[in-house]
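Right after this comes chain A.
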Amino acid sequence: MSEPVLSVRGLEVTFTGGGRPVPAVRGVDFDVYPNEVLGIVGESGSGKSVTSLAVTGLLPETAKVQGSIKLADVEVTTADREVLRQMRGQDVGMIFQDPTTTLNPVFTIGRQVTEGQVAHGQIPAGNARGRGIELLREVDIPDPTGRVVQYPHQFSGGMRQRAVIAMAMAGRPRLIIADEPTTALDVTVQAQVLSVLAKRQADTGAAVILITHDLGVIAEVAHRVAVMYGGRIVETGPVHEIFKRPQHPYTVGLLQSLPRIDAAEERLVPIRGQPPNPARLPTGCTFHPRCPIGRDRERCRTEDPALREVVEGHRSACHCVEEVAALLADTATPARAPATVAPQAAAAQAPLLAVDKLKVHFPIKAGILRRRVGWVRAVDGVSLTVNAGETVGLVGESGCGKTTTGRAIMGLIKATGGSVRFDGQEVTRLSPGELRKARRNMQYIFQDPYSSLNPIKTVGDIVAEPLHIHGIYEEMGGAKRIAELFELVGLPRTVLGRYPREFSGGQKQRIGIARALALQPRLLILDEPVAALDVSIQAQIINLLQDLQKELGLAYLFIAHDLSVVRHISDRVAVMYLGKIIEESEKTTLYETPVHPYTQSLLSAVPVPDPDARHTRRRIVLEGDIPNPSKPPPGCYFHPRCFRASDRCRVEEPAFTPYPGLPTRTACHHAGPLGASS
Partner candidate 1 sequence: MTGGMQRSLDVLRRLLSHRGALISVIYLAVVVFVATFARWIIPYDPVVQDLTSTLEAPSAKHWFGTDELGRDLMARAVYGARTSLITAAGAVVIAGVVGIPIGLVAGFFGGWRDAILMRIVDVLLSLPGILFAMALIAVLGRSQLAALVAVGITGIPSFARITRAQVLSLRKRDFVMAVEALGGSSTYNMFRTVLPNSWSPLLVQVVILSSVAILLEAALAFLGVGIPPPTPSWGEMLRTGKSFLYEAPYYAVLPGIVLTLTILSLDTLGRTLAWVLEDRHELGEEAEAEAEKARP
Partner candidate 2 sequence: GASAQDLKGGRLRVAILADIHNFDPMQFSGVNFPLIKNLYDSLIEYTPEGQPIPNLASEWKIAPDSKSVAITLRSGVNFHSGNPVNAEAVAATLKKAADPQKGKNVYPTMSIVQDWTVNGPLGITINFKNPVPVGQITDLLQFLSVIEPSGIDTVETKHAGSGPFILGERVLGQRVTMTANAKYWQKPPIVSEIVLTVFSDNDAASAAIESGAVDIIYGGNARSAVRLRNAGYQLIQGPGPLVQVFRINATRGPFKNDKFRQAFNYLMDREAILRVGYAGVGEVTALPWAPASPATDKSYNTRYAFSLEKAQALLKESGLSAAELSNWKLTANGGDQDGMAISQIVQSTVAKVGMNIQLDVKQGAELTDAMLTGKFDAIFGGIGNIQKFPTRVGTNSIYRTTNNPILGNPHPFPAYVAAMQRVDTTLGTGEPVKQAYDNLNKVLVETAFGIPTNTFDIGLIVAAKNVGGITREIDNMLVGRTIGFR
């Protein structure tokens, strides 16, 4: 193998200033070689970003860096400012997570893309524009000549991220660090961006460090993987090895807690507990409190294991590497026991929730007079039913109207049209008072656990609040009932008097669920309840939800953009696009035999945490972005991006009708399974 582009040895980063020092990175070694993608995975706070910033010398002054970082013959830890500056942009380029904020809003894309090269004297300022056009063309931005003088706000998210890639690659650096480059993007856009990144890497032969928490993305693009936990690399090896023969209990845990889109596993195996707080790391092996093997072992509790080679090129930091394989084998069988078999709702029985042609249009107001200049058709004809005790998944890309649908069903947003019948009662026509009563049977769980709890109330009061509001606190059992609810969601009653800020995200989500359950609802609308959580915690909550459903016979409307999670939890799934349901079916049918081209592309775009699938799966990369819901295209809303679009699609809106032979309803003129010609 050739010389590594980057060689990191014994890297330690400690944040000082403001209370106790935070050891964010604690002894990290790795190399990256040309033409290689090194994937770094790990839960939030494990030190991924800090490591990457250390490599480029971009850490804030409060960070104390020790160890050695050799990047293209420069020792980063000791280099002076000017050397570092020269290095950045020439030897290393960076891609950050959120394309909406990484670009300066007041400069043109062209200027920002070429600025680095101009600053390094690689191109004269006069040629910048031409170079900008060239760079944008390289990342497949249509009409680069016109786009080069535009500003970031005129670019869509995917285009912006491609521009950022162009910018990072402009100086043809030998190393690219991409820190969660697609986390903020939808799957279809993620697929575009990843393919552009891969293409550009192939062109330039650069080494890439790809930081992500999405194992699917890693499996899809990485050659080698480093798994970080608590500021250290706990396992590193070739991508196939990591996924097939993980050598660290944490990696095993991550893989097992992940719902998969390509298989119908029954029950997830979460990692117990919470990720560590870097300011208060456990002693010994940082993973030991959560480890099924080392939890009670003296050695794991006291001695931090070194990263040792287990197989050629595959290293793990575990005292009990030998036992890991067994872990993989035996936890797999019993835990993946028959999942909650959803009580098959009698089809004859009337559905609990019936939404018909629901429309929510928001006025767009502009000017000083705040006149309405148009409508955002956030929800534009949604029909779906949820039966008692059933889980219906509602998926779709960002901005397609999922949240609005959920809130309109709850009556939190006024519907513009259509009907919502809950238990036979028309919700949209209720008076505010009646609506408040009706809500007792229908509850909502919010996406962001951090903001859904009133910060100045104790969690006990928060859970009791709905009972007080409806004046049934005593009737329902008072304090005893609250304590029961806490137990129901797996929290000890001792925490009742604490404030929300004292809880982690997962715990907060549990409290939110307890509050929703206080009124004994029959339907829960869950708006991305796990999207903000790390995979290990996500699995805990999903399991909790499944258990609660079994126990209490709840019906769920489960809103999510993560197709794997939806597949895991739902009985039926509805796919939304631009305010409409375009396909709805029983889960297995939908995932295995999708008939709408959008569903098909969406499913194909989801990265699968299986490196082997990389070459076998057929991927449909959708062109373009989701159109603006205030100016939907004529005819079928999907036609501009559709690979089956015909002239008819451009003018005629397809009806939402049952698809023959399958338990599916779809809205497409050319519906049909993949491969079947339309």
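In picking the candidates, the idea was that all candidates are chains of the complex that A comes from, given by their letters.
The working rule: a residue touches a chain if its C-beta (ideal position, glycine included) is under 8 Å from a C-beta of that chain, and two chains touch if they have at least 3 such contacts; residues count from 1.
Computed from a predicted model, the values in this text were never measured in an experiment.
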Given options 1 or 2, the chain of this complex that touches chain A: 1
Of all residues in chain A, those that touch candidate 1 in their complex: 18-19, 273-274, 277, 279-280, 407, 410, 412, 432, 436-437, 439-440, 443-444, 446-448, 451-456, 458, 465-466, 469-470, 492, 494-495, 497-499, 501-504, 512, 515, 519
